[in-house]
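Here's the structure, in C-alpha cells; my notes come after.
Every protein chain of the complex appears in place save one, which is left out.
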Amino acid sequence: METTNGALNRKLRMGLVGGGSGAFIGRVHATAAVLDNRAEIVAGALSSNPERAKASAPSYAIPDDRAYGSYQEMIDTEASLPEDQRIDFVSIATPNHTHFEVAKAAIEKGFNVVCDKPMTFDLAQAEELVKLVEGSDVVFALTHNYTGNPLVRQAREMILAGELGEIQAIRSSYIQGWLRTRIEESGQKQSAWRTDPSKSGAAGAFGDIGTHAYNLARYMTGLIPEQVSCHLKVFEEGRQLDDYGHAVIRFENGGLGTVTASQISHGRENDLFIEIDGTKGAIQWRQEEPNAMIFRQNGKPHQIYTRDPNAPHASEMHKAACRIPAGHPEGYLEAFANVYRFAFDAMAKRASGEDFEKRETIYPNVYDGVDGMNFIQQCVASSSEGGAWLPLKHEAARR
Amino acid sequence: METTNGALNRKLRMGLVGGGSGAFIGRVHATAAVLDNRAEIVAGALSSNPERAKASAPSYAIPDDRAYGSYQEMIDTEASLPEDQRIDFVSIATPNHTHFEVAKAAIEKGFNVVCDKPMTFDLAQAEELVKLVEGSDVVFALTHNYTGNPLVRQAREMILAGELGEIQAIRSSYIQGWLRTRIEESGQKQSAWRTDPSKSGAAGAFGDIGTHAYNLARYMTGLIPEQVSCHLKVFEEGRQLDDYGHAVIRFENGGLGTVTASQISHGRENDLFIEIDGTKGAIQWRQEEPNAMIFRQNGKPHQIYTRDPNAPHASEMHKAACRIPAGHPEGYLEAFANVYRFAFDAMAKRASGEDFEKRETIYPNVYDGVDGMNFIQQCVASSSEGGAWLPLKHEAARR
Amino acid sequence: METTNGALNRKLRMGLVGGGSGAFIGRVHATAAVLDNRAEIVAGALSSNPERAKASAPSYAIPDDRAYGSYQEMIDTEASLPEDQRIDFVSIATPNHTHFEVAKAAIEKGFNVVCDKPMTFDLAQAEELVKLVEGSDVVFALTHNYTGNPLVRQAREMILAGELGEIQAIRSSYIQGWLRTRIEESGQKQSAWRTDPSKSGAAGAFGDIGTHAYNLARYMTGLIPEQVSCHLKVFEEGRQLDDYGHAVIRFENGGLGTVTASQISHGRENDLFIEIDGTKGAIQWRQEEPNAMIFRQNGKPHQIYTRDPNAPHASEMHKAACRIPAGHPEGYLEAFANVYRFAFDAMAKRASGEDFEKRETIYPNVYDGVDGMNFIQQCVASSSEGGAWLPLKHEAARR
Partner (left out) sequence: METTNGALNRKLRMGLVGGGSGAFIGRVHATAAVLDNRAEIVAGALSSNPERAKASAPSYAIPDDRAYGSYQEMIDTEASLPEDQRIDFVSIATPNHTHFEVAKAAIEKGFNVVCDKPMTFDLAQAEELVKLVEGSDVVFALTHNYTGNPLVRQAREMILAGELGEIQAIRSSYIQGWLRTRIEESGQKQSAWRTDPSKSGAAGAFGDIGTHAYNLARYMTGLIPEQVSCHLKVFEEGRQLDDYGHAVIRFENGGLGTVTASQISHGRENDLFIEIDGTKGAIQWRQEEPNAMIFRQNGKPHQIYTRDPNAPHASEMHKAACRIPAGHPEGYLEAFANVYRFAFDAMAKRASGEDFEKRETIYPNVYDGVDGMNFIQQCVASSSEGGAWLPLKHEAARR
C-alpha cells in the first residue's frame, strides 16, 4: 500500500478550484488527493463567488491567506510565490463551462492540472487544450475516475494481453435516478448546472455520465471507434438537455458497442456497468460492486476475480492500484485517488527533473478528454439527425 | 397450488410433434404439460424421420399404436378416433419452418394448438395463421414461456395498474454463449437448424431469443411500438444468420426501448434481463434468478418482491402462477407449465362448451406471434439498410 | 433429460397418503412423482378424514373407485388387485406421527415407500422401520429433497473424491420466518401439526428443518458425527416446541460443525445454506439460489459452478440430476423429483426382477432416516441438559 513521492521527498501542494458549499466533486478531489498522504491542500479558489470562496476555506483547512477569491487570483498569486511554497498542481472541480479557461491559465503558468470530466464545454476547446498541453511540460490528468478501479485495470491488462481474444461486443451503461424529477427547479446546485446548456454543454446525461461509460469501454478494450448512431431523450418535461440516451457504436475491427445513460431511472444510484465479449472470454464489471469482476469462458466455471493485491493472478496495475488486502472493500474515493496516485508519480518525476510518460498514461489524459468531447458532439449531432451514423474517430484521441 | 380441469373432470390428451432424440424443447413441452397432472401424453409424431419418431415413443411412455410416423398421420388418425379418446391438443416443438403447416393441419381438424416460438417461418405465414385461428374455435397458445413467471406477471399487473406511472424506457436483453464457436458444424442438432436460414427463418439469434426479449417487453408493459432501428451481426465467421444483434425501438408514447440478443458471449447461459423505467417507479427482473424482482422508487429502500403466493402484495396472476411457497425456487419448467396451465383452463372450458377468452389471454397467443414475426422481419430489413428506422406496429398484434 | 423406467416399459403406479385440501407437501409429492412422466397417480388416501379424503381426489385426477377413505383401506384394497393394476409405491405425505404406521402397513404388503421427513415420530419407530425395510424387498426413499439438487450432488462427489481435502468445518443453517407469530392458533393447517408435540414429535423447528440442515451436511461430506451439544429455544410465547435452535457437532475426524434452524426470522423464506471448509478447498451452496455453487481455493479466482449438464466439470450425478440446460433454472420441485427419479430406477429394477442398491443409494433412505431421528432425540436431550455433549453416532446410520 505504500506509495511515496520518491526522490521529491515532500508532499505535493494542491490548489483547488471549485468545491464551495453545496459542491460534490470538489470535496471528492480534496479527499482523493490527500488519501495517500502524498499531497496537501494549500490553496483554493473554492467558488466563483469571492466571498463564498473564502468562507469555504476553513472546511478544507486552507489558511486564509491562500483562500483566493478567483481562480485567476490563485494562479497568478501562486505563480509569484517562491518555488518551494507555491502549488504544484491545480485541481479543477467546477462546472464544465469553466474547465477550459482554468486549465489554460494553469498550464500557461506551468502548473500541473487534474481536471474533472467532461474535459471542456465543447470539442473546439478540447482540441485547443490538447495543443496547450502538448506545448507545455505539465502533467495533465482527467478524472474519469472509474478507470482507477483495480479490477478495471486488471480487465484492461487481460484484454490488451489478448486473454479475451478479439473483442467483438461491448455493452456499457450508466444508470442513475436522481434527475427523475426536475430538482433543478428547486435550487439543487448539482442538478442546476448539469441541466443548463450554458454550463453543461451540448449534452446532459450523455455529457455527464455517458462519457464515463464510453471512456470505460475505450479504456478497458482499446478498441478504435468508427461510427456512432445516437438517440437522446428528454423525459422530464421542460428540461433542456437529455436525461436519457442510447448510442450504438461501430468499432473499426467490426465490433459493436452500445452505451446507455439514464438519470431518470427510479431508485438507481450510480449503476455503471460493462460487459465485454471476446472470442476467447468475456468480462463483466459493475461499479457499485467494484471489488469483484466476473470472467467467463465457455466450458469452465465462472471465475470471480476479486480486488486482491496478493493474488497470483492479479495484474501489475491491479496490484499497484490497491491499498488494502482483499475483502476489505475499496470504493469510489480510492479509485478516484488512483487517478491522483499515478498522476502524482508523474508530477513528482517532473518536479525532480525526471522524464515521465505523457501519452500512454495509466490515468486518463488530455487525449481521452478530446475523445470524450468528440463523442458528445457526434452523439448530439447524430441524435438530432434521427440516429444517423456519424464518424466517431478523432485523430487526437488515444489509440 | 391446486388447479384442475374443472367441469371437464378428466385429463386433457396431448399429441406431441417433435421431441425425438437430441431434441430439447420437445421434452420441455412434455414435462410442462404434465406438471400439474392435468394432461397426459397419449400420442406423438416425435420426428420428421418416421423410424426415429416411433423409436422415441417409449421415452415419453407413448403407446406404440399412437406413435405416429408423421404429424399428418397423427392429426388425421386422431381426428378419426372417438371423441373420448382422441387428443385435445397438439404441441408443436419442431424447427421453425414446420410450425405453420403443423398448426394449420391441427386447426383444420379442430385441435387446440400449443406452438413453440417464433411462431412461423415468416410474417406471411403468421398473418395467415391469425386468420386460421380466428376462423376456428381452437385455443392457440404460443410458448413465450418467460411470460409464465409469476413475477413477470406481478410486474405486468403493477405496470398496467399504473404503479410505475408512464413507462418511458425499457432495456431488455437476452445473452447466451453457446454459439460462440460453430458447433453447428459438428452435427449438434439444436444449433444446426437454428443457424440454417431454410429452417430458422430470416434471423438467427434475433429470431430465437431476440423475440423473447421483445415479447417480454411488450408483455410486461403493453407499450405499442412505432419504429425500430436494428443492427445484426454475424461474429462467427461463415455463419449465415446473426449471432448478435441490437435493436432500438421507439414506442408510440415517446418511450425508448432497446433489445439486445447474443449467442456468442462466453460463459453466458440464458441471461434474459429486463429493466423498465416509469415516471413513478422502476422494475428489474432477471430470468436466471426468476424468484425475485426489484422494484425501485426514489426516496425509498429498494424493494425485493419474491415469488410468494401468500404475500399480501402479490398480484392475482402472480398467485395463480405459483405452485409452492416462497423460498422454494420455481424455475424454467414451472414458468413454461404456466403457459400450459392457463391454456388448459381455456381448453377445458372449450371442451365443456363454455366461453373462453381468445384475445386478451394471460398466455401469449397468435396475436403475439404475429407481433414477433413482424419484429423479426423489420429488424432484418432495418439491419440490411444500415439501421434505418422502419415501422414496427402490426395491426394484428395485441395492444 | 430423458429417463425411462427401462425394461419395465410402463409407468409406475402411485398411491398417495396425505395431500388433502390445505396440504402442502402432498401436492409436492404428486407433482414431483409425475414430473418425468414415469409415474401416474392412480390411488390415494388423501386425508385422515374419509369424506375429505374422497372429496380431494378429483384435484389429483384420481378416479373415484380408488379414492380411499383411509390408508389402511388403500393398502389392503390395492394389495388385492391384480398385479398389473395395483400400485407400485406408497408416498407418505402426512404429519410425522403417522409415518411409521403407514410405512409399516405398506412394507408388509410389499409396496415400495417414499416417505416424507422426519422419518418417524421418534427414534424407536425409526429403528423398527430399519428392521422392517431390511426384512423386506421394498425400495424405501426418504424425501430429504435438497439432496436432489444437482449441485449438492456435484459438491458431494467432489468432496468424496477428495477435491476439498480433509473436511474440517461445516456451517449449515436453515432459516425461515413463517412461524414468527403463533399462526397455529388461527387454524393454519401446516403450522398446527408442526407445533403440536403429539403430531410433530419431540422437536419443532429442529425436527422440521434442522434435520434437513443436518442431513445435508452428512450427505455432502460423509463425515461421521461423534457428539452434539444443542440449545433449543421457544421464542413465541406459549408455543410448545422449539422455533429456534442451534447445535454444535463434533465429528469423528476432529471436524466441527454447526447447525442452526429458525422459524422466527422475519421475512426469511427458506434459507437453507451450507458452507464446508476442507484443507484444499471450500464450498458454499444456498437452496434459494440452487443453480449455483461457489468453490473457493486460496490463490485462485472464486469459481462459480452452475447447474450445467453439459459442463466438462459437471460430475456424473450432477448431470444425471438435470433436466434442462444451464441458465434455465431448476428449482425445488425438480430437486424433489430427483429423489423420485432415482428411487424409480430402483423400483423399476425391482419390478423387472433386477438387483438394486439398498444401502448406498444416491437418494436418502431408511438409514438416513434413523440418523435424523437420532439427531432430533439427542438434540432435545442435550438442550434439556443445558447443552451437554451427547453421543451422536447411531450404528444404523449410513457412513
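Going by the order they are written in, the chains are A, B and C; count residues from 1 in each one.
Keep this in mind: contacts are C-beta pairs under 8 Å (C-beta built on N, C-alpha and C of every residue); 3 or more make two chains touch, one makes a residue touch a chain.
Quick caveat: nothing in here was measured; it's all calculated off a predicted structure.
When the full complex is examined, the chain removed from view is found to touch A, B, C.
Touching the missing chain, out of A:127, A:184 or A:334, is residue A:334.
Of the candidate positions A:48, A:77 or A:270, contact with the unshown chain belongs to A:270. Residues of subunit B in contact with the chain left out of this view: 295, 299-306, 311-313.
Residues 1-2, 4, 9-11, 21, 24, 27-28, 30-31, 34-38, 40-41, 58-61, 176, 178, 268-271, 287-291, 306, 308, 323-334 are the ones on subunit A that touch the missing chain. In the full complex, subunit C touches the hidden chain at residues 168-169, 171, 173, 175, 177-178, 180-181, 229, 231, 233, 235, 244, 246, 248, 254, 256, 258, 260, 262, 264-268, 275, 277-282, 296-298, 300, 302, 386-387, 389.
By definition in this document, only the chains that are shown with their structure count from here on.
Over half of the residue numbers found at the subunit A and subunit B interface occur in both copies, marking it as a same-residue contact. Taking the mean of the C-alpha atoms as each chain's centre, subunit A and subunit C sit 55 Å apart. With centres defined as mean CA coordinates, subunit B is found 44 Å away from subunit A. Among the residues of subunit B, those touching two or more other chains are numbered 178, 268.
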